[in-house]
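Not every chain of the complex is shown here; the ones you see sit where they belong.
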Amino acid sequence: MNCSMLRAASRPLQTLRRSANVRTTSFPLQNCRWASSAVFNWEDPLAASELFTEEELAIQDTARQYCQERLLPRVLEAYRNEDYDRNILLEMGEIGLLGASIHGYGCAGASTVASGLITKEVERVDSGYRSGMSVQSSLIMTGIYEFGTQEQKDRFLPQLAKGKLLGCFGLTEPNHGSDPGSMETVAREHPTRKGYYSLSGTKTWITNSPISDVLLVWAKLESTGKIKGFLVERSKCPPGTLETPAIKNKTALRASITGLIQLDECPVPVENMFPDVEGLAGPFTCLNSARLGIAYGVTGALEDALSRAREYALERKQFKGNPLAKYQLIQKKLADAATDAAYGTLAATQVSRLKDAGKSAPEMISMVKRQNCDRALANARTLQEIFGGNATSDEYHIGRHVANLFVTQTYEGQSDIHSLILGRAITGIQAFV
Amino acid sequence: MNCSMLRAASRPLQTLRRSANVRTTSFPLQNCRWASSAVFNWEDPLAASELFTEEELAIQDTARQYCQERLLPRVLEAYRNEDYDRNILLEMGEIGLLGASIHGYGCAGASTVASGLITKEVERVDSGYRSGMSVQSSLIMTGIYEFGTQEQKDRFLPQLAKGKLLGCFGLTEPNHGSDPGSMETVAREHPTRKGYYSLSGTKTWITNSPISDVLLVWAKLESTGKIKGFLVERSKCPPGTLETPAIKNKTALRASITGLIQLDECPVPVENMFPDVEGLAGPFTCLNSARLGIAYGVTGALEDALSRAREYALERKQFKGNPLAKYQLIQKKLADAATDAAYGTLAATQVSRLKDAGKSAPEMISMVKRQNCDRALANARTLQEIFGGNATSDEYHIGRHVANLFVTQTYEGQSDIHSLILGRAITGIQAFV
């Protein structure tokens, strides 16, 4: 079974596990008889790992090892040059990281928590790399898995799982961000080709669109006015009917590739349409999966920011040779970040468990996506202060995390929009308009 | 067994369970196939109740019923008049709420989570009532249970569990708040009475001291300079050796009673001293137990503030007859509060489970005590804005919660102090001085 490598992984990543157990000196408020058996681990302050199974921990370790050894070394140049290496998805496919919670089709069939831990490890390196993976795993693979015909699943999922086919997800349009229901992309009966639809319209801010082989495009069926999902295969599109120009000079997520999808009377066969799902239920199912991944993922970026800030604070000396780590104002920033990372991990884990038990609601995902992104961003910004002027050097990585995390707060439901989703769920009244 | 009432409790508290299931109208970002089986409950947004056992839920229901039916009706007058009804502890004892996590001695022997849920329900009514209970359950009963001789346990615990004896915990001194290690209260060998110590010193901000029968006083043993714990029995103190004047005109926690403990050569028999524990390990064990209760408890106060603010926002109309609940700025306040209450509950539950598994560390408690109190306070203040001028009327209860929650942030480790405890645990460097 081709995901055996992932499942079998269990070697401890000693080289990655940093000195977790700080021995604190004797001081007020600390000694405690009943708790003396446990040692506080600043990298997992509330012992979330106690909630994970052996398999989940093994998957996390495998993901972490790959990310630290293979992704971290190339992120700096990738971000500088806005250069996404599409081999990354191939590599991820090889070790089973893609579509990890899908059963069958060469996927790992792991838990939603395991999936979340993978996104966390990828985002510990870079939110852009995680975005590239989320598109593949949560948006297109989940879409096909949930809504595709058996033929569509058989044809696409195994290749997508291996990263041999790349996919993207076309929902957002230039004039319709938070309000996709107003989309203008349309699917008409093709005027000349029997059994084909003709798709026209423009999608924007589409991660991976310039390098995608199969594009999941949501469009309104002209005949019904209802939104439907179409799998557009680049190789089969006549010239001029599909363009996917990249968006350059981004201010963040520069290690991922983003572009438009421009469809001009592009013919798509009927059998490439999702048969049953209609309206926003389709895209929102995919987005909810992705959002839960984001909620997990950003805690990885925050933990990396914390770890780097801590290290910097311990090494950097100011005023009589004291490390920055000795200053109260610094310690408070570290404590705040550690707290929010720990809380966010617990909440994402809870919703993941509920999801696997069939007990999650979309508003739960709004809650953890919003809160974890908001807090990761806020804390990363505060941690950035610790680096002083050196934050301006990209080699400290903190500026990159800060810029990236702003986007996570914004995409797949901007923070305020999720506030209003929650507000509606709490009050029963909608306040969008 | 006298806690049977608590254990047997299982009737659903329909009258208390408010309309949990808001049916949201069709709108963007909401429909989701895989999650359609669950409905979002704004009163338990991340379904923390899924983490609780049947017994724990039953205990919570019993506590909630008592608190809503018996405590809520008297809190307004009690707060206005700074009048604490000592029968409350008797009532709590009757239904098994005191020392609920202690095994034996007439206590329920419930889990730490169950204990936490009790504090949550009490604090849903009032933080002062919860403080009065915490002192009894966590501070003195835990102290005796952990450090007392068998004779001390047998003599005091059953009576304390029933609320027939009241206790308090004397650690803080007028000049030593965050730094109890510098305490000045001293225990000398009694100059005239053989087998007695003579205690002198002053403790302040001691919840329940004016009505306590047995006072757990921490004092430095003159002969060793080490801190030891003494059970001072009021009935046995000669006149003039023990005074416990109440502190009046408090700005918060007015439904609890607070006072000083003034010891003037007070004779205490050797057998009333904790035999083994020495230094701050003793009081900190008790405090950690109390702090975990506070971390749970404040989520109750926050949830009540949220519930009241929501109700007010739904009923209060402004501008063309719209309820306040329709305004975006209002909805965001509600969403923020619901999020922090849900996150805080998950974190307190996690640490409670770890504690029962022998895997908790004191810094974990610092983290959840600090964060839950900080967030409960911040959100309660924001919710208070929803009430506008009516917040000034005590009948809306919100001003009371706000005033109380400030104290929870301050006592048993002020928030900044816990930041520095966490900072020390993260960096290995202490920044207290």
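Labels for the chains are A and B, by order of writing; each one numbers its residues from 1.
Convention: contacts are C-beta pairs under 8 Å (C-beta built on N, C-alpha and C of every residue); 3 or more make two chains touch, one makes a residue touch a chain.
Given the structure is predicted, the values throughout are model-derived calculations rather than measurements.
Chemist: One sequence, 2 chains in place: how many copies belong to the entire complex?
Modeler: 4
We take it that only the chains that are shown with their structure count from here on.
Chemist: Return the distance between the CA-based centres of subunit A and subunit B, expressed in whole Å.
Modeler: 39
Chemist: Of all residues in subunit A, which touch subunit B in the complex?
Modeler: 22-25, 27-35, 37-40, 42, 45-48, 50-51, 146, 178-181, 277, 279-281, 284-285, 287-289, 310, 313-314, 323, 325-328, 330-332, 334-336, 338-339, 342-344, 346-347, 350-351, 354-355, 357-368, 370-371, 413, 416-432
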